[in-house]
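For this view, one protein chain was removed and the others were kept in their places.
Labels run A and B following the written order; every chain starts at residue 1.
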Amino acid sequence: MKKDGILYACVYLSAAFTVSILVFIIGFILYKGLGNLNLSFLTNMWEDKTTFVVVSENEGIDEETISEGLNSWEIKSLGIVIEMNEEGNAVIKQIAKNSPFKKARNLQNNLYPLKKSDLITKVGSTRIEDMSLSEAVSAISQEFAASSEAIRVKAVRPGGGILPMCVTTFYMIFLSIGISAPIGILSAVYLNEYAKAGRLLRIIRFAIQNLAGIPSIIYGLFGMMFFVQILKMQYSVLAGAMTIAIILLPTIISTTEEALKAIPNTYRESSLGLGATKLQTIFKVILPNAIQGILVAVILSIGRVVGESAALILTAGTVAQIPTALTGTSAGGSTLTVKLYWIIKETGDLSAACSIAIIIIGIIILLNIGSKLITRHFLIKK
Amino acid sequence: MKKKIFSMMMVLILAFAMTACGSSKDENTSSQTPTEESTTEETPAAQEATEEVQDTTQDLSGTIVITGSTSVEKIINDMIDEFTALNPNVNVTYTGTGSSAGIEDSIGGVNTLGVSSRDLKNEESEAGAVSEVFAYDGIAVAVNPANDVTDISIEDLCKIYSGEITNWNQVGGKDAEIVVVSREGASGTKSAFEELIGLEDAGGLTENAMVVEGNGNVQATVAGDENAIGYVSFSFVDESVKALTVAGVEATAENAKAGSYPLSRPFLFVYNSSKELPVEAKAFVEFALSADGQVFVEEHGGIVIG
């Protein structure tokens, strides 16, 4: 009886330990990362973006249109309210719809309207740096008063957001699943429905089962040498996606095969017996019955793409940009997880890293709920 | 009929998958041609990097991929920011991979420009890498602010990193084991630092040293460990660590420029001599060397050229 008590204690302690770990990790991440989290963190680009814009509608300016506030001054004729940040740059606190800054054009002569929270760092030939509010406002108004021609303004749109990483993560999921899911599912169908049982099939199965456990860094080695260097894709989303697709293949194949195997042979026999061809049997009887297993496999794979870091650092690079091509120089991009690692490595800034971690965990929770819903949906159906 | 549609769909999916594999090859060949084309349209006036020139550089376009040293990150990112503001059609990306990786990429043609925080090695020059200095930088010896040691000699540094000195009391501190923090092998800071203190002749890095990736990690490790010693680029020193004076000379840009601070090294652009530099990349290099680019070197604790 005493032994029972000890065992009970062990069991309860272990369970408490496991749960407390999770609580502890999530708590640590929330504690460190929640402070940074706001809307601009989600919607801003990562890097600051400096742009020269030309403000052509200059109607002159007179002193009376300036109204002084406590921390911010308004320049009415320009339709902006200015405040200063710590570096002594002028920040646009408010901007009116009819402000000439809204009609500013960049050097390519495309419309580049300034927005709230953009920084004005230079007007005409005056740098606005290390200034007090009144100095900055008078510098701006003097420049606009001095000439009636178009004025060139250097504006900085602040970064610090994770939008590019979110987009890259999405691309990566879409591409790698788009490549690996069809190939993997069709392969599983071939292995399970067409291939004749025998030694070759056993070897292939063995190889595939084996590969599911290979650490992703080894795939990363291969991807870097083969896709990035030999095929000259450079650090790109496609090189990353293809490497991940290969990582995912064994899992997708074996999970799909499991699902196919679970379908009783009588289904196949009766379908064939009713005169359906093999293809019809596969698409009308077998795949629909295996769809739940396949969907769960795909969702698990998405989770793996989101969490992958080692292989992607070596194949897709760590640039915080939205890729604009599949391969080549402007195709590199880092996913959320890669950026998280990079931030710790380069800046040692745990709180920024934890903010990204919150987003990643959110995605993982959504995926878990998704797979639950699918399972439940099909259970009810049956 | 339905079956046919379905099979068509499957064929389409497969075709998509196939083209996804195939197109990569085509695109990569085509991605190389624009560089050649742009070099033929030589625009001699393209290099005006000065902001005041109004009729500037809008004819420049293309993508510049910069990889290499992580020590130059802050400087290079600001330069890129300014340069792309002036040349909105040029897209510049920078990936901090470590100096050796950047040089390797330049030789292999994976990037447009490499950046390095150490001089080229002989075998790298032989492989076709050429370089252009755009700034100088000092390496600060960082310790935890709680450490009472304030000065260290080059000899002692060498002994610490080779493992001969293992306790702070041997260099005038309290009785505590020294935690030696070094960088990963790709780091230009590492090779420049080891060369400057003559570590190679002293038997190389001690097996006891901790190896971390990136300046940020060194900074964080030293800031979090009272007995740690590490080295970081000047631009990474902040209040969380204390920079030691080396042989009595304070770690400042002025001292490094004057030559009295012994631990300084160059920042380089690296490119492949067998491949002509695209015109936009040339423009970027010239911008970095111009007064406008050098502003950022100074801003981040670097030492301007000339």
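Just so we're on the same page, a contact is a pair of C-beta atoms (placed from the backbone, for glycine too) under 8 Å apart; a residue touches a chain by one contact, two chains touch by 3 or more.
The rule is short, and it goes like this: contacts and distances are computed from a predicted model.
Think of the chain that is not pictured: of "Zn-ribbon domain-containing OB-fold protein", "Phosphate transport system permease protein", "Xanthine dehydrogenase family protein subunit M" or "Thiolase family protein", UniProt labels it "Phosphate transport system permease protein". The chain omitted from view is touched by exactly one of A:S67, A:N85, A:Q142 or A:T277, namely A:T277.
Note that of B:S131, B:N227 or B:T252, the residue touching the chain absent from this view is B:N227.
Residue-wise, the contact with the chain that is not shown comes from A:C10, picked out of A:C10, A:L42, A:I291 or A:L373. Only one of A:L37, A:V167, A:L295 or A:L367 touches the chain withheld from this view, namely A:L367.
Annotation for chain B: contacts to the undisplayed chain at residues 3-4, 7, 10-11, 14, 97-101, 104, 176-179, 184-186, 204-205, 207-213, 220-221, 224-228. Although one chain is not displayed, its contacts with chain A can still be listed: residues 1, 3-4, 7-8, 10-15, 17-19, 21-22, 24-25, 28-29, 32, 182-184, 186-187, 189-191, 193-195, 204, 206-211, 213-222, 224-226, 246, 249-250, 253, 277-279, 303, 306-310, 313-314, 337, 340-341, 344, 350, 353-354, 357, 360-361, 364-365, 367-368, 372.
Following the convention adopted for this analysis, only the chains that are shown with their structure count from here on.
Mean C-alpha position of chain A lies 25 Å from that of chain B.
In the complex of the two chains, the chain A residues touching chain B come out as 47-52, 106-108, 122, 125, 152, 154, 156, 175, 178-179, 182-183, 186, 227-229, 231-235, 238-239, 242, 279-280, 283-284, 317-319, 321, 324-330, 332, 344-349. On the chain B side of its complex with chain A, the touching residues are 3, 6-7, 10, 13-14, 16-17, 20-21, 23-25, 27-28, 31-32, 51-52, 54, 56, 58, 63-65, 70, 73, 77, 81-82, 84-89, 91, 93-97, 108, 110, 112, 213-217, 219-220, 223.
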